[in-house]
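The complex appears here without one of its protein chains, the remainder shown in place.
Take a look at chain A:
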Amino acid sequence: MGSRDSRRILGPEKSIPYSLLQTQEMKHFLAEDGLRWDGRSAVDPRKLFMSVGVISQAKGSSYLEVGNTKVCCGVYGPMDVQRGSDFNMSCKVLCEVKMAPFSCSVRKSPQPDKQQREMSRQLKDALETVIVLDKFPKSQIDVYLTVIEDDGGLLAACITAAGLAICHANIDVYDLVIGASLLWHDGILYADPTHHEEECEGHKIRNSGSEGGQLTVGIMPKYANGQVSLLVQGGQISADNLCEGLEVAVEICQRIYTLSRKTLIDYVEQSLEANSDSS
């Protein structure tokens, strides 16, 4: 319970979300008929929507919807480093993830919390491998992400949105980076988990012998036969299962990669048409 925020309009000292007062019935991981709650099979990914050029103020921007998870990314740069930092022969990458207070089922306080800081740090490290840093000495690239709604697979969606936005900003990259998230529950692999599934898995008290965990990867599919730029894994999974999961993740990333390329190409064609119409 931090000190009262003096820069924001104050509400009541303490308030509880009304979901705590609901008659608590624990929803199971799977629905009654054995399928997932949204009707998908174990390895079906969710519907994807992506577009670029949503923020007119930013150099490059993208908007991504994976199921109900909505993420918006803005890229500013390359620009001069802030005063006071040393000059560096390679570029500095600054990455910040901000989750809107209404993005989760329980309202998030506007103050940054550990989850956001951890995601920002992980993304920064991943993007430093994607961008060709030596091309921009003494410069800084700012990547900002706004999470509008969180319904599972958040880090993966952020990485895909950031990759798209950086390409839209005409910044040199080794390849488009795509993210995918996976979940193991009772030994079965589920692709693209929703928030409810991630929570169920996270709360499960694990007995010895049962397997369960989560995996998020960020992959550059075409560069040097596929390179992993981000890998975050939690839980208890055997090494064989992990390798199998990685293969499924690479497949999902390939599919998203073709869609991302198509989005970028469509955008370039549209702007060329618009330019030739106006001239």
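One rule holds in what follows: a residue touches a chain if its C-beta (ideal position, glycine included) is under 8 Å from a C-beta of that chain, and two chains touch if they have at least 3 such contacts; residues count from 1.
One rule holds in what follows: contacts and distances are computed from a predicted model.
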item	value
Name of the absent chain as recorded in UniProt (options "Mitochondrial import inner membrane translocase subunit", "Ribosomal RNA-processing protein 43", "BHLH domain-containing protein" or "Regulator of G-protein signaling 6")	"Ribosomal RNA-processing protein 43"
Option from A:107, A:135 or A:262 whose C-beta touches the chain left out	A:107
Hidden partner chain, touching residue among A:45, A:74 or A:179	A:74
Of A:8, A:47, A:121 or A:262, the one touching the omitted chain in the full complex	A:8
Residues from chain A at the interface with the omitted partner, ascending	5, 7-12, 14-19, 21-23, 54-58, 68, 70, 72-74, 76, 96, 98, 100-105, 107, 110, 142, 144-146, 148-151
